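Before I ask anything, here is the structure I am working with.
Right after this comes chain A.
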Amino acid sequence: MNLHDVPMVLFTVVTQMSVGTFIALGVIQLLARHRDLTTTERVISPVLYAVGPALVFGLAVSMLHMNDVTHVFNVIRHWDSSWLSREILFGVAFGAFGFGFALLEWFGAGSRALRQTIAIVTAVLGIGLVWSQAMVYYSLVTVPAWHTWAVPVQFFTTTVLLGVLAVGGAMMVTAQVRAKRAAADLADPSEAPSDVAAPPEQPAGSGGGLAVLVRSRIREINAPSTGAEWTLTARVLKGIAVVGSVAAITILVVYPLYLGQLGQGDAAAQTSAAVFSGTMFWLRLVLTGLTAVLLGFFVYRMAESTMPTRSRLLADLVLLCLLLAVVGELLGRALHYSAMTRVGM
Partner candidate 1 sequence: MPTQKSHETPAVGLTESDADYGFFFDQSQCTGCKACQVACIDKHDLPLGVMWRRVAEYSGGSWSQSGNTVMPNVFTYYTSMACNHCEDPICMKVCPTTAMSQRPDGTVYVENDKCVGCRYCEWACPYSAPQFNAETGHMTKCDLCFDYRSEGLEPACVAACPSRALDWGPIDELRAEHGDEDGIAPLPDPSITKPHLVIEPHRDAQQWDHATGHIANPEEI
Partner candidate 2 sequence: MLTEKPADSVPIEDAGPLDSTRRTFLKWSAAVGGSAALVTTAAELGLPAFGSAAATTTAAATEPAYVWSACTVNCGSRCPLRLQVEDGTITRVLPDNTGTDKLGSQQVRACVRGRSIRHRVYNPDRLKKPMKRKSGTKRGEEQWETISWDQALDEIAAKMKQIKADYGNEAFYINYGTGTLGATMAKSWPPDQTPFARLLNTWGGYLDHYSDYSTTEITSAYPYFYGGWVDSNSFDDVKNSQLQVMFGNNPLETRMSGGGQLLVSQQTKRRHGVRTIIIDPRYSETAAVLGDEWVPIRPGTDAALVAALLYVMVHEGLHDQRFLDKYCVGFDEHTLPDGAPRHSSYHSYLEGKGSDGVAKTPDWAADLTGIPADRIRQLAREIAAAKPCAITQGWGPQRHANGENSARAIFLLACATGNVGVPGGGTGARESAQGLPFAAPFNTGITNPSNKIISVFSWLDAIDHGEQMNTFNAGVCEKSAPGVRDNKVPVDDQGNPTNVALEVPIKMVWQYAGNSVVNQTGDNNGSIAILQDESKCELIVVCDIQYTVSARYADYILPGTSAAEESDIHPGENAGPMAYGIVSTQAIEPLYECRPVYDICVDLAKRLGTEREFTGGKTREEWLRATIKETRAADPTLPDYDEWKQMGIYRKDLGPVVPLAEFRADPKANPLPTPSGKIEIYSNRLQAMSEKWEFGVFRPKLAGDQLVALPEYVETWEGPLETRDSEKFPLQVIGHHFKGRTHSTYGNVDWLKEAHHQTAWINTLDAQSRGIENGDQVFVYNDRGTVKLEARVTERVMPGVVSIPQGAWYDPQDSSEVTPPAEANPDHPVDIAGSVNTLTSLHPSALAKGNPSHTTSANVVKG
């Protein structure tokens, strides 16, 4: 693996995870629309706020492969021809809309219809981002390892796998925090009411009105889960387990097809194919396979049977899946870049 590929590996994987997360949240909201709105929002909104920093991180890292950052605003000039320009436009737009949506959600501002519209636009922009990222590589007809259907498939499976797992992971962390809070409330009930409805005139530090608002929102978010919330969480987890394991299996199935195709290709394709053979490749397969197994069997079953008060093991398991999947995708993406062999000289 080449060190100079690291920014691009991180950038693409992290942005795809962000897009996947946002869309997964949208889908959850859509599927849970007949449920109590507060319950749904309580389950998913914390996840939404984790997407922002991840995306900012991803975009920041992408700047590392721009060697003259002072000229960075030129990169959108060629939107009518260059997929790289489009990728950046989509990336920035996705970030902006996502950020806007998160703000509205956070402060409960704007109408529900407006928020939904923005969410849909953001999701479409996210799909556009992943698509243009894939096209950045697919459109290089001079690189056989990239000019293949496998690249968009791989990018979208990354999006789905990491998206759902990030949602699952964030949900479980939130659930743990809330469970802790619930346990604390039980031990010291006098504290409980003040947490739910924190008086605005209780600033722990300076920061003015906004800071107060933010702090109260955090308290709201961290308030203990209700039973309905846990049920929803468990159902969502089961869905995540199914979707995630399907995505992971897809990744595993794509490789032999992709490598078979490369093996039939010209010298450049053959050189690329040879990249998918070493320890790194096998590790990537094992990690992804393990993710599929853990999700499909253990997470799915445990989500059905676990009680909210004893969800620690399930949370750890989901987080482990997330970790395995992230590492697997990072390795897979590193291989994607290492496979870059161009035709010609």
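Candidate entries met the following condition: all candidates are chains of the complex that A comes from, given by their letters.
Note that contacts are C-beta pairs under 8 Å (C-beta built on N, C-alpha and C of every residue); 3 or more make two chains touch, one makes a residue touch a chain; residues count from 1.
On a predicted model such as this, the values are computed, not experimentally measured, just so you know.
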Candidate from this complex that touches chain A, chosen among 1 or 2: 1
Residues of chain A that touch candidate 1 when the two form their complex: 65-69, 71-72, 74-78, 81-85, 88, 136, 139-143, 266-267, 340, 342-345
